[in-house]
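In this view, the complex is presented without one of its protein chains, the others remaining in place.
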Amino acid sequence: MTFTVRPIEEKDKQEWLDMWNGKGSYLEFYSSLGVVTPEATENTLKRFFDPNEPVYCVVAVNNETGKLIGFANYLTHRNTWTIEDSLYLNDLFVREDSRLHGVGRALIEKVYSEGDRLNCKKVYWSTQFENHRAQLLYTKVGVKTGFLTYRKP
Amino acid sequence: MTFTVRPIEEKDKQEWLDMWNGKGSYLEFYSSLGVVTPEATENTLKRFFDPNEPVYCVVAVNNETGKLIGFANYLTHRNTWTIEDSLYLNDLFVREDSRLHGVGRALIEKVYSEGDRLNCKKVYWSTQFENHRAQLLYTKVGVKTGFLTYRKP
Amino acid sequence: MTFTVRPIEEKDKQEWLDMWNGKGSYLEFYSSLGVVTPEATENTLKRFFDPNEPVYCVVAVNNETGKLIGFANYLTHRNTWTIEDSLYLNDLFVREDSRLHGVGRALIEKVYSEGDRLNCKKVYWSTQFENHRAQLLYTKVGVKTGFLTYRKP
Partner (left out) sequence: MTFTVRPIEEKDKQEWLDMWNGKGSYLEFYSSLGVVTPEATENTLKRFFDPNEPVYCVVAVNNETGKLIGFANYLTHRNTWTIEDSLYLNDLFVREDSRLHGVGRALIEKVYSEGDRLNCKKVYWSTQFENHRAQLLYTKVGVKTGFLTYRKP
């Protein structure tokens, strides 16, 4: 299998939605289908195409079938330690039948180059302590920062 | 000791700077005095007072001496899961001689109410795995999310 | 307050029991009063005084009152990596009203010297991920090994 990573296009909307909240989707994996409202999903999709919004998406496309097999959603935001913004990789997903082919790694590397393009010094993301499958990849392409995240209850 | 938590004011700049990168300061604690450039520090201070910037600061003031004893710097940013922004508590500091009086807790609670004012569903922050002193407080006022942070090397 | 750390003696039994499973005790802290049976407690106490058992206890005594204020229970066992046994510090406790006086540290240091006496190359112990108060001490006197413990369900 060969694949290409490129920015999301208008024609990708339905396939992105399938991976976002369909069967075997990203939100299903996080047991969060009921957490993200339809309005929020629609809003996020719209923001990808709005040049005034610092919210972005790249997708991985199977070169043979032309089908979407993964995505990375990311955004930039202020940081008090730097003049430059930071880039946060908010969501990363690869369809189950397309895993172990380097798609996740390629998506992260594309996000790294986006960090350069958007002039972000820091590119970062989070993963659950228990998600060992993801961390097998992350320890290869990234660095564990030694930080834990707390939130308002 | 009694104290008050309020938004930073122009007259606080020098005292904020002392806590940010002076002797016994926040950046000294993180061994990062050489990491944050003077331009970045100046920029961050300016952003606190710029209504077009989503970067904020509240300070704790000792009621007897009128001196600043702590600060919380925070910012808001997009989130792909919600229409509302998230609030990230970027920096929290209490002067060593003013600790164990509830200043850190009061600063976090002020940031929580700022989260309401700024219409942010999620208020969150990070701490080093090894910072047990901070976590003694955080486990009381917040919830560990079970997420670890990775970054681009 | 000054105190002395020494091996448990027969006359200490009742006071050790109070710290083990009485009010404000070690097992109460771990919500395990119902987990350790009276037979197991009696057995452990007996083993401390049995020269054929590799199970030991040292106690901390308040020099003014003569009362016990803490204990460390430990044992030795085989290790496949060394000819010498390892020493496992099974339980460590300091009465709440005697904390922050160096009692925990002194008990651990006594256990270290016991490791020398018993010819153990490795002296180790465990603590809950969430017990930040204990870890404030442990990061000073010991080294985090980077190992997590799993068990049979």
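Order of writing sets the chain letters: A, B and C. Residues in each chain are counted from 1.
The criterion applied here is as follows: contacts are C-beta pairs under 8 Å (C-beta built on N, C-alpha and C of every residue); 3 or more make two chains touch, one makes a residue touch a chain.
No experiment lies behind these values; they were computed from the predicted model shown.
Peer 1: With touch defined as in the header, list the contact partners of the absent chain among those displayed.
Peer 2: A, C
Peer 1: For the chain left off this view, which of C:23, C:117 or C:152 is in contact with it?
Peer 2: Answer from the full complex: C:152 touches the omitted chain.
Peer 1: Could you tell which one of A:6, A:46 or A:133 touches the chain left off the display?
Peer 2: Final answer for the missing-chain contact: A:133.
Peer 1: Touching the absent chain: which residues on subunit C qualify?
Peer 2: Output for subunit C: 32, 35-37, 39-40, 43-44, 47, 53-55, 73, 75-83, 88, 90-91, 112, 115, 122-130, 135, 138, 142-153.
Peer 1: I need the residue numbers on subunit A that touch the omitted chain, in ascending order.
Peer 2: 130, 132-133, 135-136, 139
Here is the rule we use: only the chains that are shown with their structure count from here on.
Peer 1: With chains as vertices and touches as edges, which is it: line, ring, star, complete or other?
Peer 2: Shape of the chain contacts: a line, open at both ends.
Peer 1: Hey, which chain ends up farthest from subunit A, C-alpha centres compared?
Peer 2: Comparing chain centres, C lies farthest from subunit A.
Peer 1: Between subunit A and subunit C, what's the gap in Å when you average each chain's C-alpha atoms?
Peer 2: Chain centroid spacing, subunit A to subunit C, equals 47 Å.
Peer 1: Quick one: report the Å distance separating subunit B from subunit C, using the average Cα coordinate of each chain.
Peer 2: 39
Peer 1: Considering subunit C alone, which of its residues make contact with at least two other chains?
Peer 2: Touching at least two other chains: none.
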